[in-house]
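Structure first, commentary second.
For this view, one protein chain was removed and the others were kept in their places.
Moving on, here comes chain A:
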Amino acid sequence: MSRKIGRIVAASLATLAVAATAGCTSAGSGDSGGGTIELWTHAGGNEAELGVITSMVDDFNASQDDYTVEITDFPQDAYNDAVVAAATSDNLPCIVDIDGPNVANWAWAGYIQPLGLPEETYDGQLAGTLGVVDDEVYAYGFFDVALAMFSRESTLADAGVRVPTVDEPWTGEEFADALAKIDGLNRFDYAVDFGTGGGGEWIPYAYSPLLQSFGGDLIDRSDFQTADGVLNGPEALAWAEWFRGLVDSGYMAQASGEDATADFVNGTSGILYTGNWADTTVREAFDDAVVLPPPDFGDGPKIGAGSWQWGLTTGCDDVDGARAYLEFAHDTKYFVQYGEATGLIPATLDAAAEIPAYAEGGDNRIYLELADQFAVVRPETAAYPYISSVFQKATQDILSGGDAKSILDKAVSDIDRDIQQNGGYEF
């Protein structure tokens, strides 16, 4: 019996050894030679974005002889997992792109290091497009997106409400009044569509600015140690009551359709709350489409910020080369290329001036103004992925009609427990 087992174990170990050797050989072939700098991006499959990255890298490689940057692109859904796996096995490339809210977590985990570029590099850059943690810039981005509301001039005129502007947004009462009047038109299934059918990161991205406009927040940003008093304070409760109230009064669906923009274009809702990526669809559908700033619920209108940004990894062998590339790429020319290819908001004012839609008086100028004046980045703490998950569940529970006080208290105690368990996420 034992002899038989011994034989099986020996054969198994031999098979394992052969398999492992084969695996290592194939992994080893990806090793970079001298002067080669690896760069990973999430833009796989996104031709517009990948095209800009490729042209930047080609320009850099042609501009000097010391370094060669090599691009590896991943589909967005698999990208974060690939980076986490590579970090675990100490195989990260030199340059990675990072979704804004993950910057602090990856910095804390030691995946990325401060960029170390001269301060003046970032002059005229939208604050939301910089990944700043602990007063150090860990990443910069080429573009941002903005939240806004869409409606039609005819809808607002028929309802008899004024068109709000960036300088004079609706107040909370005006917004409530507008919804009541639009509802009174009996023209739409719902007066407003906040995209409540969406899930995942959409929830903190879209709804935490509303909470902030009420005066609450996801976490106390003075030291990022507790959410007590901000996520369950009276302001946060007012936000929860208002949000659920929209469902109760029938102005908003508890869970809207799969594609809120399509529903709006098809006349299901009177006002659409979404990001500027819906701009083209809406303007194509309606001649009298208007872009509105989000309402001011007391603390001013707020919108989310922080999209994909570029960072420098800790394990990089050739920091000088990677830095040279990142400095080379931070050029108005490429910000303009990015903005033209993606249609999103260019991250610097200089670049915006060169893109007609975003220049003074352009159709999309309002998004730049929103991003410039109202943007609040998601909390720059390593606790963010956890906070995001807790807030997603809390918001969904509130929209489902749960008791706001106990839901938010539980969210706060979970967040505080997580922060405390991780030693305050201190650097």
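General remarks:
Simple rule for what comes next: a contact is a pair of C-beta atoms (placed from the backbone, for glycine too) under 8 Å apart; a residue touches a chain by one contact, two chains touch by 3 or more; residues count from 1.
One rule holds in what follows: contacts and distances are computed from a predicted model.
With the options "Small RNA 2'-O-methyltransferase", "Cytochrome C biogenesis protein ResB", "RNA polymerase subunit sigma-24" or "ABC transporter permease subunit" in hand, the undepicted chain maps to the protein name "ABC transporter permease subunit" (source: UniProt).
Touch with the chain omitted from the figure is made, among A:R7, A:K333 or A:K405, by A:R7.
Checked against the full complex, the candidates A:N46, A:Q254, A:T332 or A:Q373 give a single residue touching the omitted chain, namely A:Q254.
Residues of chain A that touch the chain left out of view are 2-8, 10-12, 14-16, 19, 84, 87, 105-106, 108-111, 199, 253-255, 257-258, 385-386, 389-390, 393, 396-397, 400-402, 410, 417-418, 421-423.
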